[in-house]
Structures are given as C-alpha cells and as structure tokens.
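Each remark here refers to the structure printed beneath this line.
The complex appears here without one of its protein chains, the remainder shown in place.
Then we have chain A:
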Amino acid sequence: MCATCGCGPHHHETVTLEQRVLAKNDALARANRVRLAGRGIRAVNLMSSPGSGKTTLLERTVRDLNGRRPVAVIEGDQETRLDADRLRATGCAVTQVNTGAGCHLDAAMVGDALDRLDPADGTLLFIENVGNLVCPALFDLGEDGKVVIVSVTEGADKPLKYPYMFAAADLVVVNKLDLLPYVDFDLDACRAHVSAVNPRASLVTLSATRGDDIGSWYEWLLLN
C-alpha cells in the first residue's frame, strides 16, 4: 500500500509545472488583441457594480459617436437580452453574451462574440462586462483599456472596498453627477481613494442621463 495516499502499489512522481493559472485566457486575450489591432478596432472593457449606469452611458455614447466612428457593443449579463435590445435601439451593432452562473466575461467569450459581431474596421468596440466589482478585474479580454464606472449614489469609499477592480482601471468614470446635490457623496474623497489604489488612473465625472460633462469621456475614448 502506498504510504502517501493509501491507494495501492504505485510510483508517485512530482511534475513541475510553473505555469500561470490564467495562461490559456491570457493567450486568447492576446489573440483577440492582435485581431482587433489588425483592423484598427479600439476595445474598451466597461466594468462596474450593477446599477451604476453602464448601459445608460453606452446608449448616450453610441448616439453621440455613431456618426463619427462605427460603434459596436458586446453586452455581458448573466441572463436576458434586455440590455442588448436597449442598445440595438440606438442603431449600433450588438451581440449579447449570457454567462449564466458565470460572474465575468473571459477572453474565449469575447473571441466568440467577435466572430458573431464581425465589427467593421476602425470600430470603437465597447465590452460591457457583467455588473460585478470583483471578478472581472482578473480576466484580460484583449481590450485596449479598462474603464470602471462608479455612481454618486454608491459610497465614495468604493475604490478602497474594491481595490482590485480600481487598481486595474485605466479610467474611472464617476456617473450620476446630476444627483450629487441630493446624496452624501464626497467627490474629493473618492478621487483621493482612487489615486491611493491606482495613481496612474484618470478620472472623469459626468451625468449619463443628462449629458453633463460628457465631453471629457469622449475625449478619452477618441484620443487614447
């Protein structure tokens, strides 16, 4: 009997792997990135908690930019096609990914979605991740930039509570600025918390429903 596991006479062998757990996802993400770059497509991964206004921000963005540059959306949700239907109504190309029990998009899902969507050359592609401030931070999708959206109806301490997500962001969007007079949200504190966990992240504030200060968001999208 084997002394290690009691499973019969056999030889135990230790195999050294030293490989990254997400090696496969990262390889698929690299392939997505090469595929997108080859066609001049800029991909932006939008992440936030549920209800921060990702889809509303996208609706306005698609309406405002669609004439200037082709816009397409990969819409990630656990269930339903509701958000894809909302975005399709704005006139852009949309494909829905339902993750079911999954709490994040991965590079394979985005690769499959790209096959279906087949965006035009030079497209500005938004990947709306599953509403979740934890899991999506870990999975490279092959995007050019990660955007984290937080709204003033949430706490200003969100960046400290969900530091992994904010540490991964290239841009932080503070949404629902029109509600600022009615809620207890310290914008300066939020700004300080973001730079505490991620000094290199940019930050813009706006209202997706009213369009207040939306210009700096478009500037970031089109110039970066």
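As a working rule, contacts are C-beta pairs under 8 Å (C-beta built on N, C-alpha and C of every residue); 3 or more make two chains touch, one makes a residue touch a chain; residues count from 1.
Assume contacts and distances are computed from a predicted model.
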**OP:** Leaving aside the chains on screen, match the unshown one to its UniProt name from "Tripartite tricarboxylate transporter TctA", "Hydrogenase maturation factor HypA", "SoxB-like sarcosine oxidase, beta subunit related" or "Membrane protein".
**Re:** "Hydrogenase maturation factor HypA"
Subject >> Touching the absent chain when the full complex is considered, from A:Asn66, A:Thr153, A:Ser195 or A:Ser216 >> reply: A:Ser195
Original post:
For the chain left off this view, which of A:Glu18, A:Glu79, A:Asp121 or A:Asp184 is in contact with it?
Top reply: A:Glu18
**OP:** May I ask which residue of A:Glu59, A:Asp83, A:Asp106 or A:Glu154 touches the chain that does not appear here?
**Re:** A:Asp106
Subject >> Touching residues (missing chain, whole complex) on chain A >> reply: 2, 4-5, 7, 10-25, 102-104, 106, 134-135, 137-139, 160, 163-164, 167, 195-197, 199
